[in-house]
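Here the structure is laid out as structure tokens; the discussion comes afterwards.
One protein chain is absent from this view; the other protein chains keep their places.
Chain nomenclature is as follows: A, B and C, assigned in order of appearance, with residue numbering initiated at 1 for each chain independently.
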Amino acid sequence: MANANMNCWPLIVIGGSSERNQETMGAFQEFPQVEACRLYSKFSARPTSIEGIPSVIEKAVRISIYGRPGACYVDIPADFVTVQVNVNSIKYKECCMPPPVTMAEASAVCLAASVIRSAKQPLLVIGKGAAYAHAEENIRKLVEQCKLPFLPTPMGKGVVPDNHANCVSAARSRALQFADVIVLFGARLNWILHFGLPPRYQPDVKFIQIDICAEELGNNVKPAVTLLGDINAVAKQLLEQFDKIPWQYPPESKWWKRLREKMKSNEAASKELASKISLPMNYYTVFYHVQEQLPKDCFLVSEGANTMDIGRTMLQNYLPRHRLDAGTFGTMGVGLGFAIAAALVAKDRSPGQRVICVEGDSAFGFSGMEMETICRYNLPIIVLVVNNNGVYQGFDADTWKEIVKFQDPVTVAPPMCLLPNSHYEQVMTAFGGKGYFVQTPEELQKSLKQTLEDTTKPSLINIMIEPQSTRKAQGLAATSLPLISEETLDLDFQQC
Amino acid sequence: MANANMNCWPLIVIGGSSERNQETMGAFQEFPQVEACRLYSKFSARPTSIEGIPSVIEKAVRISIYGRPGACYVDIPADFVTVQVNVNSIKYKECCMPPPVTMAEASAVCLAASVIRSAKQPLLVIGKGAAYAHAEENIRKLVEQCKLPFLPTPMGKGVVPDNHANCVSAARSRALQFADVIVLFGARLNWILHFGLPPRYQPDVKFIQIDICAEELGNNVKPAVTLLGDINAVAKQLLEQFDKIPWQYPPESKWWKRLREKMKSNEAASKELASKISLPMNYYTVFYHVQEQLPKDCFLVSEGANTMDIGRTMLQNYLPRHRLDAGTFGTMGVGLGFAIAAALVAKDRSPGQRVICVEGDSAFGFSGMEMETICRYNLPIIVLVVNNNGVYQGFDADTWKEIVKFQDPVTVAPPMCLLPNSHYEQVMTAFGGKGYFVQTPEELQKSLKQTLEDTTKPSLINIMIEPQSTRKAQGLAATSLPLISEETLDLDFQQC
Amino acid sequence: MANANMNCWPLIVIGGSSERNQETMGAFQEFPQVEACRLYSKFSARPTSIEGIPSVIEKAVRISIYGRPGACYVDIPADFVTVQVNVNSIKYKECCMPPPVTMAEASAVCLAASVIRSAKQPLLVIGKGAAYAHAEENIRKLVEQCKLPFLPTPMGKGVVPDNHANCVSAARSRALQFADVIVLFGARLNWILHFGLPPRYQPDVKFIQIDICAEELGNNVKPAVTLLGDINAVAKQLLEQFDKIPWQYPPESKWWKRLREKMKSNEAASKELASKISLPMNYYTVFYHVQEQLPKDCFLVSEGANTMDIGRTMLQNYLPRHRLDAGTFGTMGVGLGFAIAAALVAKDRSPGQRVICVEGDSAFGFSGMEMETICRYNLPIIVLVVNNNGVYQGFDADTWKEIVKFQDPVTVAPPMCLLPNSHYEQVMTAFGGKGYFVQTPEELQKSLKQTLEDTTKPSLINIMIEPQSTRKAQGLAATSLPLISEETLDLDFQQC
Partner (left out) sequence: MANANMNCWPLIVIGGSSERNQETMGAFQEFPQVEACRLYSKFSARPTSIEGIPSVIEKAVRISIYGRPGACYVDIPADFVTVQVNVNSIKYKECCMPPPVTMAEASAVCLAASVIRSAKQPLLVIGKGAAYAHAEENIRKLVEQCKLPFLPTPMGKGVVPDNHANCVSAARSRALQFADVIVLFGARLNWILHFGLPPRYQPDVKFIQIDICAEELGNNVKPAVTLLGDINAVAKQLLEQFDKIPWQYPPESKWWKRLREKMKSNEAASKELASKISLPMNYYTVFYHVQEQLPKDCFLVSEGANTMDIGRTMLQNYLPRHRLDAGTFGTMGVGLGFAIAAALVAKDRSPGQRVICVEGDSAFGFSGMEMETICRYNLPIIVLVVNNNGVYQGFDADTWKEIVKFQDPVTVAPPMCLLPNSHYEQVMTAFGGKGYFVQTPEELQKSLKQTLEDTTKPSLINIMIEPQSTRKAQGLAATSLPLISEETLDLDFQQC
């Protein structure tokens, strides 16, 4: 029911409940489903008759995309499937218009512009809301015209390309910690942004919050300016301010210098880690090679713990709305569903476009059976399982053998370990896709090349890495890289 | 915690739950109160510690007034009252800023203006949302500058005064039914406005919806234009359109003529009813006399069935946010609580201002014991009980006597009858207020005069009316007024 | 729908929701009522068709009375009132059979009997569940045959008459605190029984829990024996044990002696308080005179703080299921509804039986308007308002005058004070009942006598007492009665 003109994808779950005339009798799967979905939905309802279905669906679609987007639930009792009604009794409803656009108050926009102009150490944070609002063009112009440093949130990546000169992701912690003015474009001050509070921020940092949702404004901090409205429209309003009275942040400022130094040293540290030649590989080596071959227009789906966190810093997005990860709620198991949905969209509108799904081994375990679906529909998906034999970290194979040999794994094996050397690639080949088991950079390069060239089948590359591989170990003590100062903690701060 | 500058009144309910360390043990009044309040609140939470109270209260206040306003619930466990914490561990929070203002998209405003300009039979509907948004000045200017007819919803009354020349309340049904363009200022198309659907509206009427809540737009109808934003800000945007290119709706149009004719005949019919001299009085007589003496600046509170419906058409509001009635939900029993709240505000900011509370006898029955509170705080409240001995209608006293004499009232008396001739005024005198029992227009006039002059005590006037008195009976068959055509149905349509 | 044979009263609330075809459109009072009642009901449902009503009602009635009784909610949408169906399509349902009876396991009953036989300081606690189960005859036999001391909970009063020689209510705290074996007949170890924990109990007290609800057994304590079953059936099982091998607890035991001494001293203290002649009266004086004239067969309804607590110790019940008070949840405002329900039952089955409703002034304030209902149906109810001008305690009239005169009562008056000398009796006379305002023991005696003799009308006696009158003040410091040792704390322990 998506309106082709609206660029919006409503999220409606249609559920089926028992036959109405068996309710309270112990019907098959009898349950108060509308009520059960209440906490999880923006709108949850059951049409009370066949005739009433169109208007409830219209309402669900509209509510899903108007205002802050959200999922809606519509319940269809089993007997609706077979009951017959006079077709004339049904009132069809046209799909709603595209979501209404709203703008910030003119005076607040003025104030915001003046706060930005007076900033000594400014920072833009680009959130998921900016992507939903299709604000890419206006935000990019603002970044470039005013020469401001910016930072995307996990799903804000790609609104402005990650390889843009003004992107300071590689100095994320420093940027957040020392900025004196932060403009939030559809980015909430929740756990992902450390609630906007010290010590991760200056106590007197001035936040300019731009959001479509009034109730989000002022959460956890007292903002200097709030701009309530459609994020694209507000970005344009801000741009107009800087068109009227041109201004740009000095590219030679101390703040830019400090950020660039930090980015440089972080990038060097990460490059050093990526270039390690000892086996098994570490995360950095893996992602370095993946990034080398990543198609610029792919959908990038990701979930996992270290896999998602480190992957996010190493794998670049160039297009808005092309990254899907565990998001604010941080739930594992959603990635493969996301990949399938993205692949159906890709298949439909741009043949040749690929979906790259970067999964931790534990994350893959939640929904790996989706390989059957992927093969059944022959979807253009490449799954990469970054396999460290566990959640966060696993035992190495030798230790594992000892455990299995002498003791009872049920009680002895740490709960976060998985089976060592699981051949996840065979879960793909079981259904006719291609599978690769890779242990070296060369094997990784080669398998990536092959699978990207051969577009006939979905594939899965099972990439074995060092079981104890973690961010911290690499960044600090374990590696004792003399070049990496305490600033490397930045790497730790790269949370989802 | 209301911010003096913000003109906003957050609605926070603070509840008390059992001591935390007795939870699940069967504590006194143990209940999951946060959960129980979920369906009724915009936000429902319990601080998890004494230290956390300020931030939860700040959030409740902010959510209550930001976006579409709503009530919030904050739960305080009993042990919080006595537990001691280090005062330095508490992080005080400043009250939030006034609600952020948002504006409609410029192009949509243009479109709306052009739809209005092209209207043949335009109508403005002014809702509660316009009152909440303090949009009175801009909407009044728009009405006057463009010479447009307007209609307030029950709690939109007073945003533009009811006695304004452009108010077409007296032709409400006709105005809604024949308008070709309707501009809704913060008025929802729910049951109060007959869902915006035929036969109460033209099938092709063009709605211009102005609302602060995106999800409200498009409910039940497909609007011609939607203007999402703060209603005052949007009214101003519209005004600017008509400032740029001045336009006014021709005062000599057929539409205006038709509306005025209808208003005239309805007013005549209602005047005729009001002037009936037979006793007991009817609703129209009562409200006529009340209106005669009603102070222009009073808060008008009302609840009941016919009392609220007919009263709304006869009693005029001159100030915004000075009418409080059963509202969208239509729940009885809320009026006296509203009156007390309004009186506390009045007492605080404008000595001498009165609260006039017009209650049906059945409505009064829900919360009549509030007379004790009213007398305890000596609040400037005048309660009028319009007493027809029942809900909708009651038995007359003679029939009642028969029932009592010969039969069992429990099984025989219709459930909607109340005790005849209840002396509600004695519920007021029981607590030291003044009470009046009035049966004639003269007694009514006199008691109103007395109580308005004597500001030392609260008072209650118990006004006896014809038990069978209803809208329909008066308007049509029962009165068989030859002058009143079928158009008098307008009176019927005046719902809350 | 109560089955005449079953002696059970199902509690079903029938609610009305909006028309089904307007759901989600903003219908009048649209709300998810079944969901909203979930937390408060044993069963909450809406029939999905007219045809389905009988089976949902049957289920609600059955669930309400089978197992642990509870209230059920049945929702009837507005359109069900007018929709027409073929009468043959409706499947009528017979009312369910009386609740099934269940018995405790034979070996557990044996064990319980042997634990009782070996008790040094035994105590029976008779709860509301014993009353619901109609266990009066068997429990009384057990008490008398085994010569055991017993204690009723608030709504367990009357299962065995309060004036029974074995009732140790007047030594409640001591009995609970020093018993070594406590048999609970349908009495839960919640806040009313201090959770069954020290210091209110011996740490090694052996509980024998008898309950109809398995999940209740073991709450807060580890019982010595649990007897799951219908409380009457289990009482009979126990009795059979003591029939087989007769046993009785020695009436000359130290424990009986200790309890009797304590009862004697407490009764003396309370008598002393009751006989005080200074005015205003105190609680004890009032209840002493009420008890003197209380009809033995009346329904006794009570709510309030001190009024309910002290009243419970002074006013005696002689019949089971004839006391209704605020109960476990301790909610105020329920008393007058209880009184009306009891009066309808009384009127129906035993003409002349009276309902005596003992209300604190604050409790009366919640539902005092029910006087209209009481008068409308001319119900045989006598309301006593024990009026101390406040909740727990109120200001005296002089202090109040000062407050009113010089200061702002809104901010200065303590929140628990009410209007002094409220004439609640006029709330009754307003509707045609009789009212009395009494300030002395003589007036109280006289008004009680009059109202008990004249059965033609409901009445209300407004009894003024000392505003600072409390249990503690009377029991200890304030009165400094030399005869009352620390044991008088017993009075404090008499909670609802």
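One rule holds for everything that comes next: a contact is a pair of C-beta atoms (placed from the backbone, for glycine too) under 8 Å apart; a residue touches a chain by one contact, two chains touch by 3 or more.
Here the structure is a predicted model, which is why all the values come from computation and not from measurement.
K.L.:
I'm checking contacts with the chain that's been left out. Which of A:Q121, A:N138, A:Q353 or A:S422 qualifies?
P.N.:
That would be A:S422, which touches the missing chain.
K.L.:
Out of C:V81, C:C213 or C:L279, point to the residue that touches the absent chain in the complete complex.
P.N.:
For the chain that is not drawn, the touching residue is C:C213.
K.L.:
Quick one: say which of C:V81, C:A106 or C:A165 touches the chain that got left out.
P.N.:
Reading the full complex, the residue touching the unseen chain is C:A106.
K.L.:
If the missing chain were put back, which residues of chain C would it touch?
P.N.:
On the chain C side, contact with the omitted chain comes from 38-39, 42, 55, 59, 62-63, 66-67, 93-94, 96-97, 99-106, 108, 213-215, 217-220, 222-223, 226-230, 233.
K.L.:
Using the document's contact rule, name the residues of chain A that touch the chain not shown here.
P.N.:
Counting only chain A, the missing chain is touched by 22, 25-29, 31-32, 35-36, 39, 188-191, 195, 219-220, 328-331, 344, 347, 364-369, 372, 375-378, 404, 409-410, 413, 418-419, 422-427, 429-432.
K.L.:
Touching the missing chain, which residues of chain B?
P.N.:
20-21, 23-25, 32, 34-35, 38, 45, 48-49, 51-52, 55-56, 59
The criterion applied here is as follows: only the chains that are shown with their structure count from here on.
K.L.:
Mind having a look at which chain is the central one, using mean CA positions?
P.N.:
Chain nearest the overall C-alpha centroid, as shown: B.
K.L.:
So which chain is the furthest away from chain A, centre to centre on CA atoms?
P.N.:
With centres defined by C-alpha atoms, farthest from chain A sits C.
K.L.:
Could you grab the centroid distance between chain A and chain C? Build each centroid from C-alpha atoms only and quote it in angstrom.
P.N.:
Centre-to-centre distance between chain A and chain C: 58 Å.
K.L.:
Just the number, please: Cα centre separation of chain B and chain C in whole Å.
P.N.:
Centres of chain B and chain C (C-alpha means) sit 40 Å apart.
K.L.:
Centre to centre, by mean C-alpha position, how many angstrom separate chain A and chain B?
P.N.:
46
K.L.:
Two or more other chains in contact with one residue: find those residues in chain C.
P.N.:
25, 32, 35
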